[in-house]
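Shown here: the complex without one of its protein chains, the others still in place.
The letters A and B name the chains in turn, as written, and every chain counts its residues from 1.
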Amino acid sequence: MVRARRLRKQFGDFVAVGGIDLEIRRGEVFGFLGPNGAGKTSTMRMIACMSPATSGELEVRGRDPATDGPAIRAGIGLVPQEDALDAELSVLDNLLVYGRYFDLPRRVIRERAGQLLEFAQLADRAGAKVDALSGGMRRRLTIARALVAAPELVILDEPTTGLDPQARHLVWERLYRLKREGVTLILTTHYMDEAEQLCDRLVVMDRGRIVAEGPPRALVAEHVAREVLEVRVLPADEAAVVAALDRHGAGCDRLADRLCAYGDDGDALLAAVLATGVHPEGVLVRRASLEDVFLRLTGRRLVD
Amino acid sequence: MSAARPTSVPLLRLTPLALARPGRARRLVERNLVVYRRGWTYVVSGFFEPFLYLLSIGVGLGHLVGSQRVGGHPVGYAAFVAPGLLASSAMNGGILDTTYGLFFKLKYAHTYEAVLSTPLTSADVAVGEVASAFLRGSVYSAAFLAVMAGLGLVGSPWALCCLPIAALVGLAFASLGLAVTAHLRSWQDVDMVALAVLPMFLFSATFYPLSIYPGAVGWLVRVTPLYQGVVLLRAFDLGAVTPGLWWHAAYLVVLAGVSLSVAAGRLRRLLVP
Partner (left out) sequence: MERVERVGVTGAVADVGARPTGLGELCPRRLSRPPWVRALGYFLFRWRRTFRSTLAGNFVYPVLYLAAIGVGLGGLVDHHLHGGATAAGLSGGSYLAFVTPGLLAGSVMQIALGESTYPVMGAIRWERSYETMLATPLEVTDVLLGHLAFVAVRVLTAAVVFVAVAAAFGALASPEAVLAVPVAVLVGAAFAAPLMAFSVTRERDLAFSTLQRLVIVPLFLFSGSFFPLRQLPGILQGLAEATPLYHGVALARTAMLGTPWRLADVGHAGYLVVLTAIGYVLARRTYRRRLAA
């Protein structure tokens, strides 16, 4: 569905995307993870044919965005980071007008708009002004709008940022449905649970480069261990604890407010820490998650 | 699969408009029609302004001004000023939509963000917005011309040509407005545009003949875009048609073409970074 070789995006002197390789297959849910400014949105916009690449090769839906932008976009639904709904139009008109941009017959759009409003649980709001919608409703309307042209590829830039937990789960459920229907989904997110639940494969980006790639569980296995020990100690005791964990052969990260150690047996790690005679201010042993991968790969510079 | 270079479309080096397709730009006009339909009071009220100016300046003040000479014949002041007001109304119709409204859409509403995720291109946006302003301006001009005829201010059958000419004036100013707006940064800049439009309205031989100005100022007025429209409309409205008028028409056609091309190029850099 998407293939990129040495794909690069530069704004003046600033390198947003520094030459990445990608292969996204039909029907999969593909995630982009990374801190703000990692180049996720720039990559998405290039894939959506809304921003030309500075150099490198890119193929989307089997075509070249540089020459076939309109034809490629005809099969893409985009959910941008900012909703960018048309505030001058009603909820229903947003769908109708958007569908016309794809040159669909009015009758077809009208029929689909009805179904999509049901899908987005907005059927009773068809005539409302966009201003009057809550954040979750706006997000659902944006997703519904992206589906008007029945796209084979849907690109979602932070689909659930700023939503309350109920609204997030509703959006996830709708995305699952699309996945079951065979739609290819590409999404960026800051939420690790979101990525873990939704994505078949994902990449972690940092400073314009891809630093890890694979299925979520494989990434966890590769970059951290099965369990994590989080321990909070006084700055004076830190060196002793790190030394003890090192002796135990556990990888250890120093985060802003705590130390994280990775191993197959978290309780054993804790025992090793306590054996040094240090009294931690707080400890937690838990299963490793994508968040640990994320912090491992991109988080350290916050404390460096 | 070829290298992803934006300049790989050869025609694009000639004009960014090469990326526009009428079939796609039309969809943006449709979008604006939906908006107009919802705010129809605003759209309809836009017609009254030039009409009120005609009544106040032409009829009310007309008694105090007396007749003017056009093409060697005396005409009443109302008949003299009416085509001038038609030209300014066409200008306003074209420029209002593509300045204030468009600046808001570009900088605040991000209306085109969503549009460009569909098959439409930035050039389609430029063409669609200008076409919308052009259509709306043409409707106003037609209504104004009908009022002029009703008040007996139309002096010749040539006046029928005023309709396409007013449309051309609207098109030229809509394109110019878009080209300028795409370069603006703040509302203060937009207000500066209003500050440039007002003297054009006041001094482009709208209210009195060019002969009132001293030589150099007269030449300055002669090069303004609105002056071309005023001359054309006044000549056709009052039946004083001469071959020299082609130059004024050519001026407006070139202005429209160049502005639209500049606008499309700028919008591309702005919207497709």
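The working rule: contacts are C-beta pairs under 8 Å (C-beta built on N, C-alpha and C of every residue); 3 or more make two chains touch, one makes a residue touch a chain.
Everything numeric here is computed off the predicted structure, so don't read it as measured data.
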Can you pull out the displayed chains that the omitted chain is in contact with?
B
For the chain left out of this view, which of B:42, B:219 or B:247 touches it?
B:42
Hidden-chain contact residue, picked from the options B:34, B:61, B:147 or B:270:
B:61
Considering the complete complex, identify which of B:52, B:149, B:220 or B:253 is in touch with the unshown chain.
B:52
Which is it among B:112, B:173 or B:207 that touches the chain not included here?
B:207
By the contact definition given up top, give the residues of chain B that touch the hidden chain.
39, 41-42, 45-46, 48-49, 52-53, 55-57, 59-61, 63-66, 68, 188, 191, 195, 198-199, 202-203, 207-208, 212
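Please note the rule applied: only the chains that are shown with their structure count from here on.
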When the centre of a chain is set as the mean of its C-alpha atoms, what distance in Å lies between chain A and chain B?
46
Which chain A residues qualify as touching chain B in the complex?
3, 7, 11, 46, 48, 50-53, 55-59, 64-67, 69-71, 73-74, 76-78, 80, 82, 84-90, 93, 96-98, 100-103, 145-146, 149
Applying the document's contact rule, which stretches of chain B touch chain A when the two form their complex?
1-6, 8-9, 21, 23-24, 27-28, 30-31, 34-35, 38, 109-111, 113-121, 272-273
